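What you see is the complex with one protein chain gone and the rest in place.
Labels A, B, C and D are assigned to the chains in the order they are written; within every chain, residues are numbered from 1.
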Amino acid sequence: MIAAPSTIPAGGAITTQLLEISIGPQHPSTHGVFRMDVVLDGEVVRALKPVVGYLHRNHEQLAEKMSWLGSMPYTDRLDYFNSMSNNWAYALAVEKLAGIKVPERAEYIRVIMAELSRLQNHASAIGFLLQDCGAWGTPLLYAFKEREKILDFFETVSGSRMMCNYFRFGGVRVDLNDEMLAMARKIVAEFPKFLDEFEKLMTTNEVVLARCQRVGILPKELAIAGSISGPVARASGVEYDIRKVDKYGVYGQLEFGVPVGAVGDVYDRYYIRVLEMRESVKILQQVLRDIPAGPVQAVEVKLRGFKIPAGDGYGRVEGAKGELGFYLVSEGGPKPYRYHIRPPSFINLTVLEDMCVGHKVADAIIILGSIDIVLGEVDR
Amino acid sequence: MNIAFWIISAVAVLGAVLAVTLRNLVHCVLALILFFIGIAAHYFLLRADFLGTVQILIYVGAVAVLILFAIMLTHNVTGVDGPKELLGVKWWSGAAIAATLAILLKKAILSDPLATLLPAGDKAQSSVAEIGKALVAGWVVSLEAIAILLTAALIGAVVIALEEIQKS
Amino acid sequence: METIYQLLHVTFANVPAWTVQVAAFLIPIAFIFGVYPAIFALTTLVERKALGRIQNRYGPNRVGIFGVLQPLADGLKILLKEDIVPRVADKFTHFLAPVLIVVPGLLVYLVVPVAPGMVAVDLKIGVLFALAVGTMSAIALFMAGWASRNKFSLLGAVRAVAQVVSYEVPTVMAGVAVIMAAGTLSTLTIVQRQGGGILNISNWYVFRPWGLVGFVLFVIGGLAESARCPFDLPEAESELIGGYHTEYSGFKFALFQMGEYLAGMAMAGVTVTLFLGGYMGPGSGPGLVGSLIAMLWFFSKLAGMIMLNIWIRGTWPRLRVDQLMGFAWKVLLPLALVNIVAVGFWHFLTPRPLAWVVTTGWLVIWFLVLTKCNASAILEKREYRYV
Amino acid sequence: MIPTSEQLCAAVPGAVIEIVPSTPAAAQPAMLVDREHLVAVARYLKNEPSCQLDFCSCVTGVDYLAKGFIEIVYHLYSVALKHGPVVLKVRAPRELNQCHVPSLTTVWRGCEFQEREAFDLYGVKFDGHPDLRRILMWNEFTDHPMRKDYVPPADYEWEPTPHDEVLKRTKAAGGIMPPSAAVEVKK
Partner (left out) sequence: MNYPGKGLVEGLAVTARNFVGSYFYKDRLTTVQYPEERIQTPENSRTFPFLVFDESPDKPRCTACKICEVECPPKCIYIVMDRDDKGKPLQRPKAFDIDISVCMQCQICVEVCPFESIKMDNDYEKSKYGRFNDLVQRLPDLLKSNDYYRQIKPVKAAEVDAKLKAEAEAKAAKKAAAVAAAAAKAAATPPAGSAT
């Protein structure tokens, strides 16, 4: 625990007693069961220690007791805002380990699913961020209206809105027929209209500017040293997007930009997500335009008794929160020997204290909101 | 005198007594506020509504809040571990001073009959206009002096606050 | 109260004098206790439905036809809720705080005129009384926060007191402008001075340059006074969970809500009286029909102000504590002082167009000066490059 | 470009580096470094202008019960030069008192939480770690759950459809059996 609240002289004649509060597991804006032990001097944050582990269900040990396919549905429960990217990360790691070739159409479908889940994740992320700033639910519910359409599409395709369990090693489970493709094209066509309305509501709003600009600045060197990935790092100027670096799936053949910020404060992290959504819409338009015909599942992958030659390997994907990786060790048996997840939300929390010290309590809350963590992924 | 006067003064006296005897500082301040409201009610009773409102505005609105903030900065406010006995050791000296003061006041209070204190119904028009005229006409010098004093106090507060911010 | 006294005196001549006086005293109070809490109940429903519609969803529509009985259902539910008092709480103060929250809200209505001659107490210093009573809520908020012995409520209480006190000053200054123009402090005469002109509307103070600035200051002061949207720091859900009323449940919590809404409506009422010409509107006059139409006008303006509050609540996020204080002392107060000077120009420059030009010019210059030196909140142009 | 092990041995005197192959398809060979020279190798990899591995993406603990050691695996990437994973491995014996590895938080700040998680779940102490506390389990928890020889406590409440060892343990403890299981106790 943090040191007892001694009367540390706050640089003035009057020594004020420090107030130690825990913005605890049950708190309206910690995005789940997450706790921050904050030492306050009046309203200013002096020290902040994140405490995690309330949602820890030891998913990695469960995976050691299950077959390779058995833990695929569990990956939906990691970052339950985009289960498609989680599935893809796990499938990619296994395919890299076992050397499985994925048919062309399945790769295109994977990009559609991952980018749609990125859209609804970023929409909800900025909705929650502005909810923490105090906009009483309006931006969040506009974002959720768009998210509903995307979740309905996921339900039509994979069967469940959030727990899709849609990817298989070597492809996807269900093929997209024309009616589903038409539904996806309609969603992508309507998304920019929502973005424009959202930007007019929030981006130039003086109160949002006053609250978000110059707050929680993350310098570029600290972002790289702290292994920060995803929009949080790109907002600080780190030019690193795994879709461009690894060129996995068909991202190599698609043209899209990766927005990079300069200052790295809460406003940049908010606006980078808006720009990333616009880029995702561009990707979706390209992919939906030229999706080839063909099989959606590699033939040689057996459903039961699927074995991987002994050895270890690390596969990673640009999830909506950052770099989501799977480190798998196999002994040649049907069960993984070691199954480790590289959770972006968990690692992005390393620098939470550096960003919050010196700011007010209200700022600490929106800085946490701007990192956009999901506790399923932090605690695993 | 009418009933209202007795009720209000009883409430005011109760507030004053409680303000002195209670252990918990916060309760004392609340009793003090009760006392201030009692005084304001007296003013309204005497149809001096401007004074009553100013009393509420200044004392209840500002001074009481100031005292509350001061209390917030002190320790052990709930008076659990304070001195137990109510009357200090040298209580009799306090009582003597109070007695002499009472005698002097008695002479002033009883010199003119209570009735004159209550202006007749119709004569009581708004006292604000008179006060305004008197302030600007007769007492304009003192008004300006007080104004300068208050601005000086305001600027002093700002300077102290700025020092505090520079240092931390 | 005097008009009701004469009215009753005439009709019930044979009744002993003191009963008539008591009746004349009780009727306005019954009106205030009856109408304004009813408007509060209605406002909760209208607020939830309006916010719902803003957020593309229905508001409550299950209880009663369009959810009309929802306030009744809420009231009943709150009555049945268990009233939990934390063990370490300061029992007496914890109990007293919700009571004291509602008192200032209701006291302000004493001086708000609803129809010609119909005002509960025709104080000569109505406006000052309304604003003085507004400060009393600060003490109740502090008592609630301190008594709950909970760190979040303490933070909320400190913020609430600081906010109420520091927004009191610009509001009073903005009120001074109207008092100078109207020449009296009595709300009834202020409203009468705003009558006349084309359709009883053109003389409203809001159509004067200094009146518009005063109106905006009063609206912002009203929002801050009752801790509503851009200034709802004291009970900011995201930081302080519930602020000063975290540890309250059951009907005490409902009293806090009522106190807050009543304070909000009280400030709206005072704004309507001072700037939007109280009950003045086409058709309002002394007769029975005239005063009915006047009452209609007053309550519709009040409803308009409440809708504005709700609209703002559905759109803007909240400010931070230091920005809130900075905004009050660095922008609102200078603007209010400048406004007083503007009224001076208005009063002494007899030819109307000249007065218009000078006051508007004066105000615009100062407005630009103030926004220039508080430029921190303006959009910092940022460019984002694509890799 | 990714440094070869000979270059590393040359750069860091005395470092014992062994190449551990991975699956033929993944082709991510790992460099097993001895504990004493780990920090020096890491610092070299980070500061060397040709490789500039400034992004420590993933730190993992793996418990090889049969071989008797716990392995910590570091995946390093370069944000500046954008080249692929360099895998560092370091091994420590399984016994709790000797199970310690030098911490790389001083080289990469990002390892802080991940090393705390490896300590919490595997019991590997990281020397030089600024704030080595449990991160996922609660502080009073004494055991290290991800070790292969960890036996979970048998404090199950109601388990409506018990299976395999849970079924055996419920029967042994005389616990409540699901009605269908009671119909025919499996041999």
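Simple rule for what comes next: contacts are C-beta pairs under 8 Å (C-beta built on N, C-alpha and C of every residue); 3 or more make two chains touch, one makes a residue touch a chain.
What you see is a predicted model, and the numbers here were worked out from it, not measured in a lab.
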Hidden-chain contact residue, picked from the options A:Leu18, A:Leu78 or A:Leu209: A:Leu209
Residue, one of C:Ile4, C:Ala50, C:Val272 or C:Val338, that touches the chain absent here: C:Ala50
Which of A:Asn121, A:Ser158 or A:Gln213 contacts the chain that the document leaves out: A:Ser158
Which of A:Leu19, A:Val44 or A:Leu69 contacts the chain that the document leaves out: A:Leu69
Chain not shown: contacting residue from A:Val44, A:Val174 or A:Ala262: A:Val174
Absent chain, residues of subunit C that touch it: 50, 53-58, 311-312, 314-316, 371, 378-379
On subunit A, residues whose C-beta touches the chain left out of the figure: 66-67, 69-74, 138, 142, 145, 148, 152, 155-160, 163, 165, 173-174, 197, 200-209, 303-304
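We take it that only the chains that are shown with their structure count from here on.
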Subunit C and subunit D: spacing of chain centres that average the CA atoms, whole Å: 62
Inter-centroid spacing, subunit D versus subunit A (mean Cα positions, whole Å): 23
Contacts with two or more other chains, residues of subunit A listed in rising order: 239
Interface hub residues of subunit B, defined as touching at least two other chains: none
Subunit C residues touching subunit A - in the complex, by the definition given at the top: 51, 54-57, 151-152, 154-155, 229-230, 232, 236-241, 313-323, 376-380, 382-387
Subunit B partner contacts - residues on subunit C that touch it in the complex: 90, 92-93, 96, 123-125, 128-129, 131-133, 135-136, 138-139, 142-143, 146-147, 158, 161, 165, 168, 185-186
Parts of subunit B lying in touch with subunit C, wherever the complex brings them together: 24, 26-27, 30, 33, 49-50, 53-54, 56-57, 60-62, 64-65, 68-69, 72, 78, 125-128
